[in-house]
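Omission of a single protein chain aside, the complex is shown with its protein chains in their original locations.
What follows is subunit A.
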Amino acid sequence: MTDQLVGAAPVAPPADPEAGAKRTARRRRWRLTGLVILGWLALYGVWEYGSWWFGSRLLPTPYEVLLSAVEIVESGNFLTDFSASVLKTFAGFGVAAAVGAPIGYLMGRYNYWRAFFHDGVTIAGTIPAIVYAVMSLIVFGLSNLGPILAVALVSAPYIALNVAEGIRGVDKSLVTMSEAFGRTPQQIRKEVLIPTIVPYVFAAIRMCFAVAWKVEALTEVFGGRNGVGFQIRTEYQLYDIAAVLAWMFLFIVFMLIIERLVLAKSEARLLSWRPQERSSAL
């Protein structure tokens, strides 16, 4: 993208007072791109050196991992197991939302319930994800329900806390306005309450997602019947380290794509009424 911009830019006429600034900005962008490329090259070098040092059985070369990744994608396994993992992650979110949102609503709405849930939810939110992964394995053993439960346990406290925060952020003056115009409680909930908490819920989902898919894969490694984590375990048992790394890298790349593109895009669309988001979209 940077290249295209630079390539497409016409040579600035000398009269343009901003030409100097533009040139400086362009030069800085080039330098940054160069540094990024250098960083990748360094990483590649360290890896190559590492596989020479340890031997490619222990640490396969980047090329071997790439070949393995191509094979995984071509065999069609990746799509099946990747979608299984993504589905389990979102199912976990569903459970987390079904439990966390009502708790958050009570916490935001009533001081009484806030006092009741507050410490429990806070503690639940600080427990390390690995603990939830182990707990889910103990509860469900080898099953698809383990990863779902792990994701739900990790996410629910965040969702509860953010929904509570959202409810407390509701503009009372909009509620009074609605009442003065004779709006019903259902209308007020739909038009005032929900739109206020949506951004908070989205923030919670984005925050959770980054942790959730790692927990999901981890739980699969130990107790999954399908999914990316399950494949990593299988390849590990076959001692195919190249395939283990290939699965890992593919998973990371595609989850980052979901995180950066799908979630960020739908959030921007839902919140398009916000002045700053709108102006950047125009």
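Just so we're on the same page, a contact is a pair of C-beta atoms (placed from the backbone, for glycine too) under 8 Å apart; a residue touches a chain by one contact, two chains touch by 3 or more; residues count from 1.
We take it that contacts and distances are computed from a predicted model.
**Q** Can you pick, from "Formate dehydrogenase alpha subunit", "ABC transporter ATP-binding protein", "cytochrome-c oxidase" or "His-Xaa-Ser system radical SAM maturase HxsB", the UniProt protein name of the chain not displayed?
**A** "ABC transporter ATP-binding protein"
**Q** Which residue among A:Thr122, A:Thr176 or A:Ser266 touches the omitted chain?
**A** Going through A:Thr122, A:Thr176 or A:Ser266 one by one, A:Thr176 is the residue touching the chain not shown.
**Q** Among A:Arg28, A:Arg57, A:Arg225 or A:Arg274, choose the residue that contacts the chain missing from this document, as touch is defined above.
**A** A:Arg274
**Q** Touching residues of subunit A against the unshown chain: what are they?
**A** 173-174, 176-183, 187, 191-192, 195, 273-275, 278
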